[in-house]
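All protein chains of the complex are present and in place, except for one that has been dropped.
We call the chains A and B, going by the order they appear; numbering starts again at 1 in every chain.
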Amino acid sequence: MHIWKRERGSAATAALLSLVLVAMVVLTVMYFRDPRYHPPAPITEIGKEVDLQYDLTLYVTATVFILSQLGLALAVFMFRDKGKRAHFTRGNNTMEFLWTSATIILFLGLGILGRKAWADTRFTEPQPDAIQVEVTANQFVFNFRYAGPDGKFGKLDPKLISPSTGNPLGIDPADPAGKDDIVLPTLTVPVDRQIELLIRSQDVIHNFFVRELRLQQDAVPGMMIPIHFTANTIGQYEIVCTQLCGLGHYRMRSFLNVVSAADYEKFLKDQAVAQ
Amino acid sequence: MPTGTATPDVEIIHTGSTGGNGRNGKGGDDGQGGGHGEPHRSGDVPQRAYVTGMIVGLGGILMFFMALVSAYIVHKGMPGSDWRILAVPRVLWLNTAILLASSFTLAHSRARFRAADEEGFRHWWGVTTILGVFFLAGQAIAWRQLVAAGIALASNASASFFYLFTAAHGLHVVGGITALGVVLLRGPNQTARRMTRATLSEVVSMYWHFMDGLWVFLFALLMLGR
Partner (left out) sequence: MSSHAHAHPVPHAPTGFVSKYIFSTDHKVIGIQYFLLALTAVTVGIVLSLLMRFHLVWPSAHLPFVSGGIMTPEQYASLVTMHGTIMVFFVLTTAPQGGFGNYFLPIQIGAPDMAFPRLNMLSFWVTFVAFLCAIAAFFVPGGAPLSGWTGYAPLSGLGEVTGPGEGWGQTMWILAIALFCLGALLGALNFIATTIDLRAPGMTLFRMPLTVWGWFVTAILGLLAFGVLLAGGVLLLLDRSAGTSFFAPAGLVINDQLQPHSGGSPLLWQHLFWFFGHPEVYIAILPGMGAASHILSTFCRKPVFGYRAMAMAICAIGFLGFVVWGHHMFVSGMSPYSAFAFSVMTMSIGVPSAIKTFNWLGTLWGGRIQFRSAMLFAIGFVSLFVSGGLSGLFLAQPSVDNLLHATYYVVAHFHLVMGVAAIFGIFAATYFWFPKMFGRMMNDGLGKLHFWITFIGAYCIFMPMHWVGVAGGIRRYADPSGVTYLAGLQPLHEFMTISAFVTGAAQLIFIFNFFYSLKFGPKATKNPWNATTLEWDTDSPPPLDNFNGNYPSVYRGPYEYSVPGMKEDFIPQWLTPELVAREK
């Protein structure tokens, strides 16, 4: 039973295809493991949980990836046309059941395991002694406001926003609570203290992202969105905007400075003097 | 017959023929509705395809309105939305009654059609069309009343949605009135048409009843939302 003439060079095609697939798998695994292309180490405990979940996902997907791609490579090589007729089968319900169940357990299990790293930041309330800093995003800067010694944020009025005269947030001068508010273009926080960021926007949607925190949050106009974290390593880290916000999106960058407790007190004192 | 692992059912499932000019164009599973006894060539579009098309089309239109409705619900429930209760013009009650009446007259018209009463069919179909026009006029009056009261599209969220719902629905009603008119303009002569008059009047009436039902839903939403 010989319908088709076996194509010349098809063995070469099969071999080359398998080779390309194998090479792709090897290079992919190599470079996913390359530390040059990993983010810097996390500086929070929950950041470590995120990394654990990432690694777990990587192992699971890598296994499926390697098995499927190599299975594909094997199949195209083994079953290239050798003149024999194909093996007729409509399928195998047992196998369908088995690999469907395995996939359900694997994928859903992975998702459920990932709940913790999400819940630990997002489902929990901040501690009562968390330091609150208000983050205001606009085209194309971040501004950070501390409540100052009175511990209260002054009222804001959009009509009073005037960056050119030193009032980028529109703090209402009539409100006494705002008199000692500290507004800065970078974020300075003490190490090992919980920080609650109150994230807002003056114009369009932006985003606050620090790789080392493994944390990002959209800044949505009309909303005040709280997130919290506790940094455990002193250093300077870049804050970037990840939500397309206009022509300056790529240069909307600030710095997170994690300093010692003593340096933080000094920082607050210096800022109070500068008011 | 092939043995072993070959296909279990290699026979065509006979659907029966219409006699005369060959097979009808039915799909081969359970007999789905039938032709209306009119002879048609193999390869003709079966009349029920137009009904399917209308049902599917109404599904698409429904999703459009459901998106608007969910936007409405979100806005109402949002903290920070300046939701002000809208005084819905009372003429809307009259408009709703007119539209409901038009569905009754339409159903009556179709009953006259099935009873082969050409005059009765056309009379009640025409009444339906006129009632449709009155409905639109009533909606326009409602708009004028609101504008006179200083409530425009951009005045506040509930006003925006009111105008949005009524405009979107009204546009679809304009389409419906056009379709009703097309049916009236078409005489009883059946030749050289893809859709029979029976099918055309069936799908147009489906559309009209749907617009009626949709309006009742939107009206209830606007009234209950106060």
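Heads up, the rule we're going with is that a contact is a pair of C-beta atoms (placed from the backbone, for glycine too) under 8 Å apart; a residue touches a chain by one contact, two chains touch by 3 or more.
Since we're looking at a predicted model, the values are computed, not measured.
Participant: Specify the shown partners of the omitted chain in the complete complex.
Facilitator: Touched by the chain not displayed, across the whole complex: A, B.
Participant: Among B:A157, B:V173 or B:L222, choose the residue that contacts the chain missing from this document, as touch is defined above.
Facilitator: Considering all chains, including the one not shown, the answer is B:A157.
Participant: With the missing chain put back, one of A:I104, A:A174 or A:A261 would touch it. Which one?
Facilitator: Residue touching the chain left out of view: A:I104.
Participant: If the missing chain were put back, which residues of chain A would it touch?
Facilitator: Contacting residues on chain A, toward the hidden partner: 1, 3-4, 7, 10, 13-14, 16-17, 20-21, 24, 27-28, 31-32, 34, 36-39, 49-50, 53-54, 57-58, 60-61, 64-65, 68-69, 71-72, 75-76, 79-82, 84-93, 95-96, 99-100, 103-104, 107-108, 110-112, 114-119, 121-123, 138-139, 158-159, 161-163, 170, 202-205, 207, 209, 211, 214-218, 220-223, 225, 238, 240-253.
Participant: By the contact definition given up top, give the residues of chain B that touch the hidden chain.
Facilitator: 1-7, 9-15, 21-23, 25-29, 32, 41-43, 45-46, 48-50, 52-53, 56-57, 59-68, 70-71, 74-75, 78, 80-83, 153-154, 156-157, 160, 164, 168
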